[in-house]
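Only a single protein chain was left out; the remaining protein chains are all shown in position.
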Amino acid sequence: MNALVVSPILLPLLGAVLALAWRNSPASQARIALWTSAGVIVIGISLLAALGGHGLAITQLGGWPVPAGIALVSDGLSAALVTIAGLMIFTAVAYRRLSLRESDPGHCFHPLLLALLGGVCGAFLTADLFNLFVWFEVILISSFALLAMEGRSQQIRASVSYVLLNLIASALFLIGLGLVYGKAGTLAMADVGLIYQQASAAGNGGSLDLAFALLLVAFAIKAGAFPLYAWLPASYHTPSHAVSAVFAGLLTKVGVYALIRLTTQVAPGADWIREVLVVIGMLTMLMGVLGAACQSEVRRILSYHIISQIGYLIAGIAIGGPTAIAAVVFYLIHHIVVKTNLFLVGGIIDRHRGATLSRAAGLASWTLLTIAFLVPALSLAGIPPLSGFAAKLGIIHAAAGAERYGIVAVALITGLLTLYSMIKIYIAAFWTPPERVVRHRFGLIRTSPMLGLAALTVVMGLAAGPVANWSQSVGTLIHNVDAYRRLAQVETQIAEPTPPHDALVRSQP
Amino acid sequence: MPASLLLAAIALPLCVAPALPALTRRFGWRTSWLAALVAGLSAAFTMAAGLGADWSYQWLPSLGPALALSLDGFGLLMSALIGGIGAAILIYAGGYSRHDPHLGRLLAWLVVFVAAMQALVLADDLLLLFAAWEVTSFASFMLVGHSTHLAEARAAARRALLVTAGGGLCLLGGVVLLADAAGTWRLSELAVMTDHSLYPAIAILFIVAAATKSAQFPFHFWLPGAMCAPTPVSAYLHSATMVKAGIVLLVRMQPSLSGSAWWELPLLIAGGLTIVVAAWRCAVAVDLKALLAGTTLIALGCMTVLAGIATPSAMAALVVFLLAHALYKAAAFMLAGAIDHGAGTRDLRVLAGLRRAMPWSAGLAGVIGLSLLGLAPSASFVAKELLLAVAIESGPLVVILFGLAAISFAFAAVRVCWAPFAGRPSSRAEHAHEVDRASLIAIAMVAIPALALGPLLAAAHAVLEPAVAAAGGTITAYQLGLWHGVSAPLVIGLFAITSGLIAGLLLHRRLRAWLRTPRWWDAAAWHDALWVHLVALAKRLTETMAAGGPRAAAALCLAVTALLVLGVIVTDPERLPLPAWNADASPLDLAALALTLLGAGGCIAARSRMAAVCALGAVGTGVTLIFLAHSAPDLAVTQFLVEVLTVLLVMLAFRRLSDGISDSGSKLIRAGVALSIGATVFVLVLVAQGTQLGQPVGAWHAAAAIPEGHGRNVVNVILVDFRAFDTLGEIAVLAIAAIGAGVLLARHRKLEPAT
Partner (left out) sequence: MIRSPIISTTLSWLSPVLITVALFLLLRGHHEPGGGFAGGLIAGLVVILEGSTRGVARARQILRLPPRLWMALGLGAALASGLPGLLSGQAFMTAAWFSIGTLKLGTPLLFDLGVFALVTGVTASLALPLMEDEP
């Protein structure tokens, strides 16, 4: 278990080092990236198989007991997200070679992509708040490099917004962590949660509430929530197509994941956070989808859609409780797959037709691409029996069950507006007759990365029952802070801190 | 076995549909016969399954909804109509669209549609009902937009989808609320909900859903627009089946939701207004299909009104009318398509004298005309009798509405089934030709039953009774008979037919002039305008959010932080244990403080980048001093070295830039944001001084450094051992940053070669 839990982080980092060493051969770099991400997928699946919905696995790095050392804890959610993250990187690398047939992307492309994967897996696995911060930094810096890599002025401008706002998020996160450590004396998530619970019961959890306020803003910026999402629409349409697909699938979701952990484990029972999130969630849904409705470029439309979907997720987190979190888990996985897929297709449209919808036309002759677009688009709009339907239903059902009818109403309106812009893309790119006829074909192999993800969407929709059962047990487990704490068996290991005096390096000029 | 037959009725068309495009490429239009066979089989399967058959599969057990099918009388009737009419129309499509290069796609979506409709009428689960509903909406979108090269078709398809999907979302809302309120997803287990606190919302949501699908006022506009679809599509979706989905929904929900003003009034108002508006549309229509679309709207309006009345006799009339209308209206649409093909136009003003060129069509037109008129012995005559009887029970307003409907039907019968064939052949008629045999067979397949069923209805009472009963109605064999003596319904009906005939034969031109639609009265334009305005609003909002660029966004983030922290403090100030003011500072502390303040002030005042960087370096040195003063030599060394290196690197980088600081934007706002975030952090630092809530883990680190970590320098042991994983991540960050910077610098050099 030790190796299984840590290797989704080590493997990509090792891969990045290796790829960096092979910098003169783009083909071997791509092969390394493919094999590494495939390895992460395999590890993720084995973790998932071993854990199911109820299981937990821990490795205490360096053998040091929590909270003195850092632990990685994998529950079903972490395992699933690790798997999906590996899959997205795998698909993106394959897409770049098979679908776009781009030449050398630069010798740092694959190492950076792998570093990003390592960071994302680290964020999904760690059970320590400061360690989470570290992986956030890995993600931020590697994504920044990927974003600005081609050095076009549009990309540089975008990356300024991106880095500025995300650095603010990091700073807030760090200040919040300082306060958390100052108050709770620990940075292990479940321990902070337990101390917060005890302090709230005693009526003095207020100082931790302040720290959580900072974490909340930091995670909300990372997730792209209203009104802090400015960095997202400013940047997502600028990088190369494979990169923006990876961003679309993974980056904001790390923020959402952190919000899940914050509300359930770090700050259990902090109702004010959820009340704030209700408002944020609804506004994010609406503002995102309205932003999408008025855009005229494929990737910009899709970028704003990410925001609106983040709103769904935040609303689900805000509702809280095992059922709602289960719905969020389902939605999260569905969303990553679908969104990446749409950006992949959007990249093809962009490449062959241009960014604006008025120039994208007549792609219907590429039947496979049409399918590869329609499946995720309809899934996103929540058309049954695709995965988006069960996902949306879960959130709406949880909202109705919690008598949050405002969320129900906003979610439904957002659904209609989502369909509106998906149809806008579809009609413009696939139905409108082209000015000049496309001669060459876009065959099975070129479409395969997108079709693969589309198939996953269909399967997840049809097998919604098992997936929902699994996410239900994950949702229940996540709320069980004690389970995570007991796992580390803290009480037995860290006792009697009576330091020998000379052990402290003190007052040495 | 019955269970799997039910499933097969849906699965068979669903499985065959994807293969149809390929088959059509191979076998051409003949594939339509296969498609028709599939549709027919799907109806045969449900019939073979027999009443009471059911099937279910736990699709989402954690939430409760299942894929549950069950067959009651109403479902059986609808299923037979869907399969039977579907078969006829698929045959017709093979003839009508023989030269369409995308015939395969057309057939495939029509067959998908058959499956979705079967699922809709067989569903015993609210969620499956909704799922089927959405699939019909989407299939309809694909079919209305079939002629993708026509901008008009694309617009109509989009409009149809937005309206029906909007209704679909209302349905989803209603379904979720209803399931939550009733505690079950099964249709057959729903209790009467009128006393529930959510009942009004649920009822309205379901009614809106039904109104969008069945094109009831104010959502009626999408249906005439959808007429730009190929005629088989119009005949199937927009007359016989899809538009009936709304009615099916009302029928299914009527047991648990009817019986209050929340149900009755909206349905009466929507149905009534639809009848009036559509009658107007009929009177001014110049297009054959537009006229038929108008009568479809009227028929749906009548059914909506009946569902609103919801008495047993009203539900009975609804079921019989639904049956009759589905048959004759499909036939009438196919006839319209035949005329369109034969004569090359659908313009009622120029169609005349086709009887010689199209004798078979003319004969079938006569058959359809009788049904459309509502004359004995057609099934629609029986239906009309029942309708008017209900109207007389329910009051004069309903009598007027149904009378108007009957007049419009008669008017349409004359204009569609008589006028194009009668009179002197126009120039068009000379070039007209009879349509192909497949089309004629298809028309006959539904037109003749529509007429012949009338006398048989009474005999078929035993078959029809379960359907009526399942819809919540009661009916006797006598009521299904053709002759009940000279009764009020008969008199009203004859009067209406006479008026309709007069209007259709003599007054139609004048009607068109009198009733010219005012320009503002175009619901489709209203709908489009609504979206245009919504998008404009969205644009304004989005631009407001993005205005000001990254700087404004950063300020917003900081302001939100300050507000949130302030909010937490204000909502419960007593929870925050602020420490007592501790003022004993050492001289080193004071020196560090002074240096830091000086640096910060210098940074603000700096007029050049270099000066600002140096000032920041001073701040860093101040921090170094603080570390030194508080016994953290490791941190001090590192901090100092990092400061030196940062200043060096930044200066190296800044040599390339112009050495001025751009100074735009309001200083006041920036100062405000800076001060508020500074104050926030100050408060946080104060709070951090307060009492500890938990044992600090640092003490353990200090204790364990030598025995466990084999090192006296606790900081180093933490960095390379206790929390080495953090360090690993951080050095990875450093490496990535260096790589990224290297890439950017290399690009930069390539793009703008250094001089």
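Labels for the chains are A and B, by order of writing; each one numbers its residues from 1.
Convention: contacts are C-beta pairs under 8 Å (C-beta built on N, C-alpha and C of every residue); 3 or more make two chains touch, one makes a residue touch a chain.
Small disclaimer: the values here were computed from a predicted structure and weren't measured.
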### Query
Taking the entire complex into account, which one of B:Ala22, B:Val192, B:Ala653 or B:Ala674 touches the absent chain?
B:Ala653
### Message
Just to verify: which one of B:Pro200, B:Pro633, B:Gly672 or B:Pro696 makes contact with the chain not shown?
### Response
B:Pro633
### Task
Return the single residue from B:Cys15, B:Val491, B:Val642 or B:Val685 that touches the missing chain.
B:Val642
### Query
When the complex is taken as a whole, what residues of chain B touch the one chain not shown?
633-634, 637-638, 641-642, 644-645, 648-649, 652-653, 655-656, 709-713, 715-717, 719-721, 724-725, 727-728, 731-732, 734-735, 737-739, 741-742, 745-746, 749, 754-755
### Query
Tell me, which residues in chain A touch the chain that this view leaves out?
2-3, 6, 10, 13-14, 17, 20-21, 23, 59-63, 505, 508
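The rule is short, and it goes like this: only the chains that are shown with their structure count from here on.
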#### Entry: chain A contact footprint on chain B (complex, rising order)
58-63, 65, 127, 130-131, 134-135, 138, 141, 145, 148-149, 154, 157-158, 161-162, 165-166, 169-170, 172-173, 176-177, 179-180, 201, 531, 534-539, 541-542, 545-546, 549-550, 552-554, 556-558, 560-561, 564-565, 567-569, 571-572, 574-577, 628, 631, 633-634, 681, 683-684, 687-706, 708, 712-715, 721-726, 729-730, 732-733, 736-737, 739-740, 742-744, 747-748, 750-751
